[in-house]
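Just one protein chain is left out here, and the rest sit where they should.
After this line comes subunit A, so read on.
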């Protein structure tokens, strides 16, 4: 039996002892894609950070690739939201992707041919090989997101966590990101991505976890993206269309 990429048993996570999300139970196998779905402030980012060992696990147990979250960091990759990054920071696209190789390189060993090749290949996969020397902040939001994805790929993670990867992303970039994510999971990488876009979750995920302060449902998209659990998660923002589909509206 293969080791689960991620296993959460009755997990509560938060900061400074205060829980943000409680009662999360799920298991993700290598190559599976998990979507964390919930409204803004539901605790999706906190749950992702706890898997990276950056938010406290207050209760329950979390196993990442057979290790504790902090010890599994060498095997996990993280794609943060681009909105928090300073667009004026003088760093090129190539430098950003090379950051993904720092763990292998250490702090002062010069980059070797293998590192440069990994950076080139990662940029090629996200379709930005021709923008390597451009300053990161000069790219569009979608392109920045693809660069951060390339940085994570360059580190060759076994579990990749993405925080709202489609926020403010144009259609071309979204298509490129979805294609790369499918390729990665076909190659055995397990994926966790947070989103509030039900269409993305339905289309991309093998597993969906509905959260808003607590876990409301976990299962396949067909089991979870239905009227009852969505209404529990989103309250009145979830509207039941006559044909059985659900839409979310701003409260």
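For the reader, a short list of remarks on this structure follows.
Simple rule for what comes next: a residue touches a chain if its C-beta (ideal position, glycine included) is under 8 Å from a C-beta of that chain, and two chains touch if they have at least 3 such contacts; residues count from 1.
We adopt the following convention: contacts and distances are computed from a predicted model.
The chain that is not shown carries the UniProt protein name "ABC-type Mn2+/Zn2+ transport system, permease component", picked from "Rubrerythrin", "ABC-type Mn2+/Zn2+ transport system, permease component", "Electron transfer flavoprotein subunit beta" or "Small integral membrane protein". The omitted chain makes contact with just one of the residues A:91, A:129, A:227 or A:248: A:91. In the complete complex, the hidden chain is touched by one of A:37, A:57, A:132 or A:155, namely A:155.
Listed residues A:76, A:145 or A:215: the one in touch with the omitted chain is A:76. From the set A:135, A:158 or A:231, the residue in touch with the chain omitted from the display is A:135, counting the whole complex.
Take subunit A: the residues that touch the chain left off the picture are 15, 49, 52, 54, 73-74, 76, 78, 80, 84-86, 89-92, 95-96, 99-100, 102-103, 105, 107-108, 135-138, 148, 151, 155.
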